[in-house]
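The structure that follows is given in the form of structure tokens.
Only one protein chain is missing from this complex, and each of the others stays in its spot.
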Amino acid sequence: MGMVGGGPEAFIGDVHRKAARLDGGVELVAGAFSRSAEKSKSMAAELYLDPRRCYATYREMIDSEQALAESEAIDFVTIATPNDSHFEIAKAFLEAGIDVVLDKPMTFDLRQAIELKKIVEKSGKTFALTHNYTGYPMVKLARDLVQLERLGELVKVVVQYPQSWLTNPIEREGSKQAEWRTDPKRSGAAGCMGDIGTHAENLTEYVTGLRIAEICADLGTIVEGRKLEDDGNCLIHFDSGARGLLFASQISMGELNGLRINVYGSSASLYWEQEHPNELHFFEPDGSIRIFRRGTDAIEPLSAAAARASRLPFGHPEAFFEAFANVYKNATDTMRARYEGREPTALELDFPGVEDGVRGMQFIEAVVASKGSWVKFPK
Amino acid sequence: MGMVGGGPEAFIGDVHRKAARLDGGVELVAGAFSRSAEKSKSMAAELYLDPRRCYATYREMIDSEQALAESEAIDFVTIATPNDSHFEIAKAFLEAGIDVVLDKPMTFDLRQAIELKKIVEKSGKTFALTHNYTGYPMVKLARDLVQLERLGELVKVVVQYPQSWLTNPIEREGSKQAEWRTDPKRSGAAGCMGDIGTHAENLTEYVTGLRIAEICADLGTIVEGRKLEDDGNCLIHFDSGARGLLFASQISMGELNGLRINVYGSSASLYWEQEHPNELHFFEPDGSIRIFRRGTDAIEPLSAAAARASRLPFGHPEAFFEAFANVYKNATDTMRARYEGREPTALELDFPGVEDGVRGMQFIEAVVASKGSWVKFPK
Amino acid sequence: MGMVGGGPEAFIGDVHRKAARLDGGVELVAGAFSRSAEKSKSMAAELYLDPRRCYATYREMIDSEQALAESEAIDFVTIATPNDSHFEIAKAFLEAGIDVVLDKPMTFDLRQAIELKKIVEKSGKTFALTHNYTGYPMVKLARDLVQLERLGELVKVVVQYPQSWLTNPIEREGSKQAEWRTDPKRSGAAGCMGDIGTHAENLTEYVTGLRIAEICADLGTIVEGRKLEDDGNCLIHFDSGARGLLFASQISMGELNGLRINVYGSSASLYWEQEHPNELHFFEPDGSIRIFRRGTDAIEPLSAAAARASRLPFGHPEAFFEAFANVYKNATDTMRARYEGREPTALELDFPGVEDGVRGMQFIEAVVASKGSWVKFPK
Partner (left out) sequence: MGMVGGGPEAFIGDVHRKAARLDGGVELVAGAFSRSAEKSKSMAAELYLDPRRCYATYREMIDSEQALAESEAIDFVTIATPNDSHFEIAKAFLEAGIDVVLDKPMTFDLRQAIELKKIVEKSGKTFALTHNYTGYPMVKLARDLVQLERLGELVKVVVQYPQSWLTNPIEREGSKQAEWRTDPKRSGAAGCMGDIGTHAENLTEYVTGLRIAEICADLGTIVEGRKLEDDGNCLIHFDSGARGLLFASQISMGELNGLRINVYGSSASLYWEQEHPNELHFFEPDGSIRIFRRGTDAIEPLSAAAARASRLPFGHPEAFFEAFANVYKNATDTMRARYEGREPTALELDFPGVEDGVRGMQFIEAVVASKGSWVKFPK
């Protein structure tokens, strides 16, 4: 595994490394961690990397790694840079024949997303997008309960993703994280809706199997002087005719990382929240609530995917790293299968890919275009 | 106390009686419980009422009670009929000089509401509207925390009121409750949004002190053949510039009576849910959550209204009846003050009145008119 | 209904009145509320009682009421005095042929309890003891789930009842409530274990159907100078061979009225807590948790008693008063049945009686005698 981005001040780069490392089959051996050579080197040293494989640019990484023996060269690269460089870097690795794990949102704009989709398809390489929240076992169970028609026909979805971390203008107080995320030149057309709204959108489509058909979005910038919206509320119509609400926020005091979803069907409903990820609430037709708990006997008969995504016995909680690692696990198992000339199984292929990335960019374009009116998604 | 409506099959009539009776200062002595004389009599018998004070019509009740000695006649009437008759009955009692407690929504349409407001004002009588959810002590605490500026400036409000009881077409299966509530001739222009959306709207304005300025509503009728909407999702702009979401539903499987509200401010936020009414979640600026519990030492210094609205020591839960009884308590204390020629205190006057009713009808008209576009509220 | 005790400063007297009044079939018409004539009169006035039926002593009440016409005289009396006078007052009313509702614990000591049991049996009158926590619908459901063998064979029970209200020596700071409860002359041999430990014991035996066979208790007096214990921890052996723990406390900071119970069986288990009484957690054999909610379709097929004990539709929470009222409801329905010469049904007879009172006094004697060693209960 090689890595582009994820320097010393990055949060998500470290998450990628820990998640990739957790199961023991992946080793980080090369990196271009920062545009600053110094920072990149210090990161490499901290990670006990061979200094010769700490590169100044991703181009250099591609060239040098391709010159190595196959058994030594990286098998795939993780890209965890700001959004504006996702496209060119991913394109370069894919065209060099190297599998890619890319942080979300996929690209800077929809045009790039559609282009990248073509590149991935042409390359035949494995491409994973870290919409990590679908890596949680209970999210997989939720999806499978919907697929098993335990909820009947879906009639309504409420998905919310409130956070509080941008309640103050910390992008002007030295926070690197906040700086690029509120800068349209690096983040793209959307702030909050790109950073976390796309997670909510991805979770919704993953769990329900529905596709958003049209959306009416009311975006707001609460912190004065901020260049991108930090709050957004949307009405949704799905392709099936079901209705929904999606809202996300970075200025909701008291909320930490409050991704949560209600899916209502004609005969039952479910609820899941990211901050207590080991439980899934299933509302039975008789008015009782059944709380499914990760790792218990109830899970496996309903969801092989949820069972496979568990590492610990019941009651020993798993959390964010493990869900993130599940994206890696399925993506690298898929890579391994393909190296071995084997068709990956459906369970192995259960990770977000380039199509999810296109949906995410469509979502961003739609909510930005909406301005309080209904906007249709491209079919 | 006299009563119009609240016959043997009614749910809310019995609630009114129990709530009025709880504190011991109010006695039901007269009633016209049903358009059916037989049902009315059987109700009266069940309630140990003097049969001579069980009336065939509300008109008869007014006439007969006015003929009684002041010490014997009813001091006020509770009206718990379907919405279409609220106006004329309330009008008649008010004009007869009798105080009125009226079930919500206030009238059949906005025109009647505005008219009733004039009648109430002209009559000088006490008028209470049973938006009972504002009777909960922790809701009063929430309002007072906002007033005390513990949340800073309000930036966002999310209020939801999902229920499941109309998921099936029970109005065609013999449910009286469902029948009139889904019948535009008796309920008015809205179904779900009138029955419970108005509660959500009232709770929001009560707690936040904000006024809805404009609204974009997406109503839906999920059960085929139903004549009124059974689900509605709204984007909201408040007069202060704050944004919000309000959604209500009668077809959300698994939800019982899920009224809940998040109020986000610039420095803190709060959360309350009706099904666990003795607790208020207050999200502190430092990221911890403070759960206020009814009856504890923490409450009284922050909210005299919450303290006054409690009947039991901490840990002995209070619930729906007690909140409902708080509307009666404050309304009847206000009546008593006025009988005694005393100005009611602010604490006694803390019950929903005719202005709340007008707001509710404005809300109904707005959401029905919206059809997915923004509609302004009258100032 | 008449009342002895329950004067202006009493907490539980007012609870009795509100609970008795809730359903509308019971009217308080006579009382001897306090040993102070003045306090008694002021209470009577506050309650709009006919002053002629406000009595100086319970003796006078008996004599005067017996002189009234049957249709006017009280049908039963509620006794809510400190424990030391329970026996003589209850005895007097029973021997006068008047039904009795008595606050717990039943008597001052076990000797009196056994004696009272004989008196009740001899009198043929209805006798109810307000172990009100068994009045909660979800507690009745719990009992019925055990009876239906949904838990298999019971193997372990954990019941706890922590409170905090006596953490400080408020009995020396003017609290009437605290004064008599910490005074062995009025409360009896136990403090905490008598006041609330008996509730925990009663709840345990009610829900499980098991009987405590022996107990090892570790009592403690945390507040210096207090005359009765304010904390107690017990190991328990049941007659079936099952084991358990029972602990109660009045000095557990942060706890309000924390009665809660876990019952573990060989195939499932359950959990209930008084502060959230509308829910019962049932732990399924497959590791999922089923939360039963009062009033939903799931309840009635499992427990007619729980269904009967509900007054409101699902999601409209019921709480302490309603549970207390359920003791009254079943007790007065039983009285009514007997007046009418009808055998009360099993559902009507579902209220705590004199046998529960004897068990409670056995419990108190045992825990006081234990001093950290095992003590057997009388068979």
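A, B and C label the chains in the order they appear, each numbered from 1.
The rule we apply is simple: a residue touches a chain if its C-beta (ideal position, glycine included) is under 8 Å from a C-beta of that chain, and two chains touch if they have at least 3 such contacts.
Computed from a predicted model, the values in this text were never measured in an experiment.
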item	value
Residue, one of C:A37, C:A96, C:V158 or C:L349, that touches the chain absent here	C:V158
Which of A:P8, A:P169 or A:P317 contacts the chain that the document leaves out	A:P317
Touching residues on subunit C - with respect to the absent chain	151-152, 155-156, 158, 160, 162, 164, 167, 216, 218, 220, 222, 231, 233, 235, 237, 243-245, 247, 249, 251-256, 262, 264-271, 283-285, 287, 289, 372-374
Touch list for subunit A against the chain that is not drawn	11, 14-15, 17-18, 21-25, 47-48, 163, 165, 255-258, 274-278, 293, 295-296, 311-322
Contact footprint on subunit B, counting only the chain that is left out	284-293, 295-299, 314
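Going forward, only the chains that are shown with their structure count from here on.
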item	value
Farthest chain relative to subunit B (centres taken as mean CA coordinates)	A
Core chain by centroid distance, with centroids computed from Cα atoms only	B
Whole-Å gap separating subunit A and subunit B, where each centre is the average of the chain's CA atoms	43
For subunit B paired with subunit C, centre-to-centre distance based on mean C-alpha positions, whole Å	34
Separation of mean Cα positions, subunit C and subunit A [Å, integer]	55
Residues within subunit C bordering two or more other chains	293, 295-296, 314
